[in-house]
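Worksheet: the structure to be examined is printed underneath.
Missing here: one protein chain of the complex. Every other protein chain is in place.
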Amino acid sequence: MADLETQVVVVGGGATGTAVLRDLALRGIDAVLVERADLGTGTSGRWHGLLHSGGRYVVKDPVSATECIEENRVLRRIAPHCVEDTGGLFVLLPDNDQAFGDAFVEACARTGVPCEELRPAQARRREPLLTPRLTRAFAVPDGTMDGWKLIGGFVADARARGARVLVRHPVVGMERDGDRILAVRARDAATGEDRLIGCQWVLNAAGAWAGRVAALAGGELRMAPGKGAMVVMVGRWVRGVVNDCRMPGDGDIIVPVHQVAILGTTDKETDDPDDNSVDPAEVDFMLDSAAELVPAIAGGRVLRAFSGSRPLYKAGDDDAGSRDLTRAFFVLDHGGRGGPGNLLSIVGGKLTTCRQMAERTVDALVARMGLTAPCTTATTPLPGADQGVHRLAEPLATVERQAGYGELVCECELVSRRRIEAAVDQGATDLDDLRRQLRLGFGPCQAAFCGWRAAAIVDERRPGATEPLANLERFLAERWRGQRATTWGDGAVQALLNQAIYRGTFDLAPAGGGRGTA
Amino acid sequence: MLHVQQTADACVKCNICNTVCPVSAVTDLFPGPKYEGPQGQRFRAGLDGGSSPDRSLDWCSGCGLCTQACPEGVMVAEINSVARAELVRSRGGLRLRDRLVSRPELVGALGRPVAPLVNAALASPLARRLLERALGVHRQAAMPRFAARSFRAWARRHAPPAGATRTVAYFHGCATQEYEPHVGRALVRVLERNGVAVTHPPQGCCGLPLISNGDYPAAGRSAARLVARLSPAAGEPGVIVANSTSCGMTLKAKYRELLGMEDGRTAAVSRAVHDICEYLAELDVEGALDRSFHPLPARALYHPQCQLMAHGVGMPALDLLALVPELEVELSTVGCCGMAGTYGTKVEKYQVAMDVGAGLWRQARDLRPDFIVCDSETCRWHIAKATGLPVYHPVQVLDRAYRFRPPGRP
Partner (left out) sequence: MRADVVVVGAGPAGLATAVALAEAGREVRVIARGNGFTHWAPGAVDVLARAGGRPVDHPSDGLPLLPARHPYRLVGEPLLRRALDRFQLLTAAAGLTYEGSLDANRRQVTALGTLRPTCLLPAPAARPLDGRVAVVGLDGFRDFAPELCARGLRAAGHDASARSVAPPPWGHARHFHAVDVARAVDDPGWRARLADRLGPATRGAGVAVVPAVLGLAGGHQAWADLERRVGVPLVEAALAPPSVPGMRLYQVWLARLRQLGGRLQLGFPVTGVEVADGRVTTVVSEGASRPVATRCAEVVLATGGVAGRGIRAGRDGTLVEEVAGLHVEGFGDRMGFFAEGFLDDHPLGAAGVAVDDQLRPLDAGGAPAPGGLRAVGGLLAAHDPTAEGSREGVALATAARVAELLAPDPSPTKG
């Protein structure tokens, strides 16, 4: 017998899944979302933060480009607080195909992406660190997004309208009767107990893992995840997004997201979307590529590197290397693909278009359900939208307004004690969850000072829920994983100071050995 | 300027800068150099400043002790300074008081014709109360007195002695010119004693008060004017000595670091600048310093100014004072006296300035020196007022030891 009953189970708590959940909720359809880890830990937690203007696709993939600019406007309308209006530049370098500049301008016009040419001197006034070698520059309405804030907004809105969310509940199976899924079996990772969720429809929004979820349902779906590595710089380096003006390729973008710059990216086919390793050679490549656009960045301090798998879908056997697969998205009805009949998978796409992907998916579902329920997500603002567009200096202004200097737990990212306590009260106890929600430990010191402060606060607020030092060590270990390939120079000094604090002063020992306690 | 911002990259968040900041030690109003500097910097648009909403950074006095203590080379004070300039720009400029106090040349030009009146007013408690009300200059802030005759008026009539083997140009600065020409005269005598002829190129304000208050455009104009005037001296004689360690630091480094003046002429002027004690100490290393000082039996407390430490030459005055027989010199244990140029004159900041210097007043009270020695003028006035002791520039002590034999000695 099912523990829960609902109309729709959404699998996957990334941008797509949560957008779908919200869309369903707005249309009055009851739904439960299951996510194997925390929200936004898949590709949505491992991307470069770009709110596409579409400029990157105008020549290569015009359909995508138009989708992007449309959704760019929608997101600014419904979730401005998740967006920073940084603007973007496409910069033509002397080694590029100079004819691409004109092609770019024409393609922007054709696809509806606003584009304004700047004189090189103008471009350098706007971006003082831009290479003086540039030949032409074009301004487009790129922005940057806080993916976790967006996901959080989708979920808050959905919950307020009755949707339910089960995090840390990986799907372990589906109960079927012939061609139909009757229930989804999800395991509570904390207790090990299975929850059986009875449903009429299943929407598979598991992104790069969609193939595995489909397989659990007996469905056929082959994903071709494209692994991309990104490098995070300690400082922001640029005011707006800076793109290399050429056919989209590797290492051609610098994205300022909050206080850092994210250099992107690479693209390698992979079988394992859980492989988050980064090669030092990739790091070097991206740093050198970024230095073509911003020469001084070559001497900059790298914070860490990470990688994520794009949820690319292999439409057929022709395979031109995964970059050339379209970024367009697909709503796949397994009913027409060998079953099950009540499974829809949504694959492909990019975060900028998540709302639109959700709209199409729920439209398809609603049609099959025989309902009339139009989508209103494009015009309904998310909770928090009244805050307006995010400004970089806003956190500084907030602390200043409240004179809350003493309240700060994560000083690098200006995270106050109050905000941590609120997040803990809402259920977040793992320090990594707090990191995603609040940016705790994201700054240059990589949790050297805030890590143990936060572990203590979690313990204070929810006594017994965690073992503070274990919580801390897990967090530090996870932070460390992203740093090995990127630590030299200034970063190495920080790393050794952090060792002196945690191993030296606090005497934390590697599990099972070392100096230890009395 | 961009380079200064980029040094924020190196910050390891260790808090050492916070341990030395004299302002955050005495007031809650300043969140500290780490917060305002490399930490806040990450929230200001791009690397170039960008509007900083934090008024609290105005409490930074610019002493620079944070930059000196930082193990990683973060230019904390300079990052603060640039952020302040951006704050001022975004507010449309300085308030009237700050526009006035940051223009000592203007104040000098306005005040000199009526110097006795101004001196009387500045000494009158009633007038000071009115000034405080009208302008925001604290009634008790140490103020100098106009000298009867400006330094340049004396220098014009002063003929250098024959037989000089070297020549230096002298950047006297606004304070020597208007208020302390006797310091300038002492400097010239000491140099001439050592066979160095002194020239007095046309000059002007170095612009530091404008920089400290955050008006970079006006500071840039002042700086450009001064560089143009000093540029010939940078070539010939090739050495420019300065007795104000604040002005000297500005000429040596701040045009490049803060105002982004990276041209060859500015660089040449910067390279040519020597603090007077630095210059005399270098002469001594060469064996060319006249060491025939008379004994000066006295106890002195030497306070090396915070901005002297920003020259990177150590404390050459200590080496020089050590050459004066029977002079006992004790070293100050505080990093900053609190005055910080115009900072301590402001009604809202005066008490902070007094609290910052409190350790020095205590040391003076315990030690009971005969006089105090300090390389920077506004500091001297502030210290003199707070301690009641005479405060001299090191070159004045040397001048005295050259010229005056204690009574009853051969």
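Each chain carries a letter (A and B) given by its place in the written order, and its residues are counted from 1.
Please note the rule applied: a residue touches a chain if its C-beta (ideal position, glycine included) is under 8 Å from a C-beta of that chain, and two chains touch if they have at least 3 such contacts.
No experiment lies behind these values; they were computed from the predicted model shown.
**Student:** Could you list, sorted by label, every displayed chain in contact with the chain left out?
**Tutor:** A, B
**Student:** Which listed residue (B:95, B:149 or B:271) would be found touching the missing chain in the intact complex?
**Tutor:** B:271
**Student:** Of A:93, A:196 or A:469, which one is in contact with the hidden chain?
**Tutor:** Touches the omitted chain: A:469.
**Student:** Specify the residue from the set B:192, B:282 or B:328 that touches the hidden chain.
**Tutor:** Going through B:192, B:282 or B:328 one by one, B:282 is the residue touching the chain not shown.
**Student:** Which one, B:118, B:249 or B:337, makes contact with the chain that was left out?
**Tutor:** Per the contact definition at the top, the residue touching the missing chain is B:249.
**Student:** For chain B, which residues reach the chain that was dropped from this view?
**Tutor:** Chain B touches the chain not shown through residues 14-16, 18-20, 24-28, 31-32, 67-73, 249, 251-253, 270-271, 273, 281-282, 284-285, 309-316, 318, 331.
**Student:** If you put the missing chain back, which residues of chain A would it touch?
**Tutor:** Residues 280, 284, 403, 405-409, 417, 448-449, 452-453, 455-457, 459-460, 468-469, 473, 476-477, 479-480, 483-485, 487-489, 492-493, 495-497, 499-510, 514-518 of chain A touch the chain absent from view.
Definition applied: only the chains that are shown with their structure count from here on.
**Student:** Measure off the straight-line distance from the CA centroid of chain A to the CA centroid of chain B, and report it in whole Å.
**Tutor:** 51
**Student:** Taking the touch rule as given, give the residues of chain B at its contact with chain A in the complex, in rising order.
**Tutor:** 2, 6, 8-14, 31-32, 34-35, 39-40, 42-48, 50-56, 72
**Student:** Using the touch rule from the top, collect the residues of chain A that touch chain B in their complex.
**Tutor:** 127-129, 234-239, 256, 259, 296, 300-301, 392-393, 395-397, 400, 403, 405, 411-412, 414, 443-445, 448-449, 490, 493-494, 497
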